[in-house]
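Here the complex is missing a single protein chain, while all its other protein chains stay put.
Presenting chain A:
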Amino acid sequence: MNETFTKAMARNIFYGGSLFFILVFLGLTYHTEKVLPERDHRENITEQVVHGKKVWEENNCIGCHTLLGEGAYFAPELGNVYKRFGNSKAAIMAFIKYRPVDGIKGRRSMPQFNLSDEELEAVAEFLKWTSEIDTSNWPPNIQG
C-alpha cells in the first residue's frame, strides 16, 4: 500500500464503516421485526407450541436433525415433516414414541426419549406450526 493512503485514513474507514453498517443492520432488524408477524403466523403460537419448542430443545433434537435447514445433517429435515407425514400429528407422535431402545442393527436410529403423551402432543404441534412459517418456498421439495 502506498504513501498517500495513510494509516489514519484506514483507521477512519474501519471505525466509520463499521459504525455505519451497525446502524444500517439495526435499522433493518427493526423493520424485520415489524413485518415478521405476517410471515411467522405468531397468532398460532399456543402454549402447546411453546411447550413443544422446549421439548425440542431439552432433548437436543437439533443435534441430529436440521430445522429449516439449520442444525446437524445426520437425520432428515423436520421443518416440513408435518407435511411429509401427510399432515398428520398422530404419525409424528407414533414415530417418536416407538423408537427401539437399543437402536437398529447397523443403521442410524433415533434414541428412545421416553416422552409423555403431553410432550409428544406438544412437539408435534410445534412441528406443525413450524411447517406453516413462510420460508420463501424452502425446502425445494417434500423430501426436505
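In the analysis below, a contact is a pair of C-beta atoms (placed from the backbone, for glycine too) under 8 Å apart; a residue touches a chain by one contact, two chains touch by 3 or more; residues count from 1.
Assume contacts and distances are computed from a predicted model.
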{"item": "Options \"Nitric oxide reductase subunit B\", \"ATP-binding cassette domain-containing protein\", \"Glycolate oxidase iron-sulfur subunit\" or \"Gluconate 2-dehydrogenase subunit 3\": UniProt name of the undisplayed chain", "value": "\"Nitric oxide reductase subunit B\""}
{"item": "Chain A, residues in touch with the chain not shown (by the definition above)", "value": "1, 5-7, 10-11, 13-14, 17-18, 21-22, 24-25, 28-29, 31-33, 35-36, 39-40, 42, 45, 49-50, 53-54, 56-64, 66-77, 101-109, 111-113, 126, 129-130, 133-136, 138-144"}
